[in-house]
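For this depiction, one protein chain was excluded, whereas all remaining protein chains were kept in their positions.
By written order: A and B. Residues from 1 in each chain.
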Amino acid sequence: MIALAAYAPLIALVGALINGIFGRNLKEPLPGYIASAAVFAAFVLSVMAFFGLQGQEHGSNVQLWQYLSAGNFKLNLAFNIDHLAVIMMMIITGVGFLIHIYSIAYMHNDSGFSRYFSFLNLFIASMLILVMADSFPLMFIGWEGVGVCSFLLIGFWYGIKANADAARKAFIVNRIGDFGFLLAMFLTYKVFGTLNIADMLGHIQVARVLPAGLTAIALLYLLAAMGKSAQMPLHVWLPDAMAGPTPVSALIHAATMVTAGVYLIARIAPLFAASPSASMVVAWVGLITAFVAAFIALSQTDIKRILAYSTLSQLGYMFVALGCGAYWVAIFHVFTHAFFKALLFLTSGSVIHAMGGEQDVEKMGGLHKYMKLTSITAFIGTLAIAGVPFLSGFFSKDAILAHAFTTTLAPVALNYIAYIILLVTAVMTAFYMMRWYYLVFLGKERLSKEAKAHVHESPSLMTMPLGVLAFLSVVAGYFGLPEFLAKNQFASWLENSIEVDISFGHPPVWLEWTLILISVAAAAIGLGLAYWVYSRKKSKAMLRISNSAIAKFSQSGAGFDGFYNAGIIKPAEETAEGLALLDAEVLDTGLSSLALGVGLFAGLMRKIQTGYIRFYALAMALGFAVLVILAAFWGKLS
Amino acid sequence: MIGTEYYIALSAIIFSIGTVGVLSRRSAIMVFLSIELMLNAANLAMVAFARAWASEGALAAMNGQAAVFIILAIAAAEVAVGLGILVAIFRYRETTELDLLSEMRL
Partner (left out) sequence: MLSFVILAVLLIAGSIGVVSLKQPVHAALSLVASLMTLAIVYISLEAHFLAGIQVIVYAGAIMVLFLFVIMLLNVQEQKENKFAWMKPAAYIVGALTAIGLVANILQSPTPALNAELIDTIIAGGTAEGVAQVLFNQFVLGFQLVGVLLLTGIVGATSLVQRKAEIAKIEEDLANA
């Protein structure tokens, strides 16, 4: 029953092939249904694997075949379906299925309809390979596969140059992370002599490796995770990735692919647990990302960009959890975040669809009365991400805050700083999400004439997934209630896969309650402040908080793009121009004279080739004669 | 009984004479004739070896003679096709002189 799940990627791949090869000839909704059916089948297999794993201590290792064998080095195409992988599989296929359904309506009448679904299925297949892989190279195949799909889908409307540029930017920045992954694999093989994940983790526990080696490997894997999960300073591709269709943003750039980095670190958690310094770097990367991204999100005006920066910030939270050694908490946040962020993206897709392609929040407002269902589900998502009690985001975010407060992995006092930064970030999160909601759905209508004529509630194919995701956003948190209230299902489930021994301080219950109250207060302050600010300021110019320098800094994305342009791209271009000059002046002259010499020599050799067959025959016979003479008088040739 | 090596040496000499013919004759048909000579030299060696292999049993020994039989049949087919080509070339070019048929060099 568990082993069957190994065929889930195959099913998605077959769906991709069918749509990729025959899609052109299929009538419009059909490719969407084929793709959705494939993902649904994969989802059913994942759920079967989930129930199969109930009560089992170890996952199931499915060997399919050996695809690489060189001396002692062997690589199997093998899937490791354990408790951690199955959670990810259910997120990928479950959310993926809803987004496929949504896309059927969203991509209606698009000329690339079948191509879109082919890419989407290919993405699901790659992502499943990534999470199920039992060795690093196989994981890398999935890792690159999702990168390619991300590239293809960001640049889906490649006719517009900005989209194609965004796709290339995503690909190039991701290469930096992939480079880290490759180096990490090389080093892993050098140090541990294996590329099998379980074997490597087993070797760590035997501990014959110097801590420095472990830290180096851990940091390289962190680089890989930073690229894929868009952590600062490699985050610049994610906001631009919003050029793709909105369901793609929901699936790839919010719910699944960007969490691959979190998954990678959780998968090799014992490595990070054995290296406190690497874990500290993870935590700081996460902290900086969470804070700066939330700060940037405060002033963005593109409906999707706000959400993109919010995704960055939430990924930062997950990295903090990883850095604190609270691996199950990170995966728990992946789990809840997948639902509410996918929900928020899909509602914004619904809005964009209704507005006829408009993405600027300054040209929205008051949409609640036109599209009630979208508005209500968006509101649920907003509350969930802001951390309002009893919704899923509250539980996972609170768990991160609590574990950051009590971790023993970080040096003393550092965890309090981390806690405060996260708390401030939580206030900002609540603020920008309320701002987002208010500017889009409430307040004065600022719609253009065409948009106003066009605006309508989306078809039921789109609102149905919204409803399901809204429901999940509400209930998903109850799997991971705080330890002192009830048994934590999520943590005990993942303990089977993530075997680390990290202790957390156990504060008295009154302190736990205080921490919870503080985070509730943070959410309330953020939400209330945003509502107060935006309901008072009615004029269009006042949509931004102010025109101060700090606001401009936030609006420009904290200057990262400008910095990269001036610091890396410009010098690289200038160097390239210099090299081009060198190439033209020095190398080309040298090469052309070399070619001239070869030509002269060839002309000389050409004289031998007379074209008279007798010459060739004579040459052959002469060669034979020389051979036999040599053999006869100067010993045997052999 | 004459030793095998004498027959093989005779075969080698005939083969070399055939080579001379291939190299020195200018008419394609004469070259073809010389090639037949070389083919027969090889056949002679094969038959001589068949006799030398008698100690290995009838099946192994008769391999050589059976091979000669097959070569004979192939030679017949080869001659038919080869002469057909020559006739076709002659019709087209009015000659079978090899030096006048040098089209391998463009």
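Keep this in mind: a contact is a pair of C-beta atoms (placed from the backbone, for glycine too) under 8 Å apart; a residue touches a chain by one contact, two chains touch by 3 or more.
Just so it is clear, the model here is predicted, and its values are computed rather than measured.
The chain not displayed here makes contact, within the full complex, with A, B.
What subunit A contributes to its contact with the hidden chain is residues 612, 614, 618, 621-622, 624-633.
Interface residues of subunit B with the unshown chain, by the touch rule above, are 1-10, 12-21, 23-27, 29-30, 32-34, 36-37, 40, 43-44, 47-48, 50-52, 54-55, 57-59, 61-63, 65-70, 72-81, 83-88, 90-91, 96-97, 99.
Basically, only the chains that are shown with their structure count from here on.
With centres set at the average Cα position, the gap from subunit A to subunit B is 73 Å. In the complex of the two chains, the subunit A residues touching subunit B come out as 609-614, 617-618, 621.
Within the complex, the subunit B residues that touch subunit A are 19, 22-23, 26, 98-99, 101-105.
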